Structure formats: structure tokens, C-alpha cells
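Following: one structure in C-alpha cells, then a few remarks.
Other chains dropped; remaining ones untouched in position.
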Amino acid sequence: MPYVNIKVTREGVTPGQKAELIAGVSDLLQRVLNKDPSLTHVVIDEVNLENWGVGGLPVPQYRQRRTT
Amino acid sequence: MPYVNIKVTREGVTPGQKAELIAGVSDLLQRVLNKDPSLTHVVIDEVNLENWGVGGLPVPQYRQRRTT
């Protein structure tokens, strides 16, 4: 029954990494809550950097400020 | 007031099908809960196959395993 939504910035996540995230989350829910993987849905959303804000700034500006 | 989010895999859903889903959900909420369609918002998200996991696998591998 679990539904898991993973939102990450769109920065070249490979199909292999997506498969690892899906397997990892399903295993975790099976191990911790004994959830049936066949009923566990995982959706990965990739968000453009300018569409994600933290510290009051879009990510590109936020990262620039952290490195200066 | 209702807000309905429909997430489906990105597999060529046509504008006509999207209109059917929007009309169908609005009618359902009006019929069952007497909700005003003009205040009912429906958002359809289309998700790439490799970004959706079930059974611990991305959909393409999941479907392949179900057919072998």
C-alpha cells in the first residue's frame, strides 16, 4: 500500500540510480513495516534547479552564495 | 473546493482522454459529494516509465518480469 514520492533536482539522475532508489525504498518499507513490494509504488519527480528554492533563493543562487 | 491529482505513466495520454478524466472526476465529486465543478481543480501528472517503481522495479523491468 505505500506510496512514496521522491522529489530531487534535475541533475542527470541515471536510469540505474532511479532503479537503485526504487529498490532501496521498497526494501526499506518491507524491512521496517513488512510492506509488500508489489503494492509499494515509488514515483521520482525531477525538478529544474530554478524551480526549487531553499534559503529564500533558487538553488543555483543558493549554491553560489554557499561557495562565496 | 476539491483538488484532485492524477499521476499516470507517460504513455501517450491524448488531450481527449485528459478531458474525459477531468470531466469524469468533476462529475463524480458533484454526484457523490455535491461539489461545485467550478471550484474543483484536477491536475494530471505524466511520469516517465523509468521514474515509476512498483514491486521494487522501474515499470519497464516490472512489466518485463510479469510477461516472462
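A and B label the chains in the order they appear, each numbered from 1.
To be clear about the criterion, a contact is a pair of C-beta atoms (placed from the backbone, for glycine too) under 8 Å apart; a residue touches a chain by one contact, two chains touch by 3 or more.
These numbers come from a predicted model, not from an experiment.
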Homo-oligomer size of the whole complex, from 2 visible chains: 6
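Definition applied: only the chains that are shown with their structure count from here on.
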Distance between the centres, which are taken as Cα means, of chain B and chain A, whole angstrom: 20
Residue ranges of chain A in contact with chain B within the complex: 15, 18-19, 21-23, 25-27, 37-38, 40-46
Residues of chain B that touch chain A when the two form their complex: 7, 47, 50-58, 61
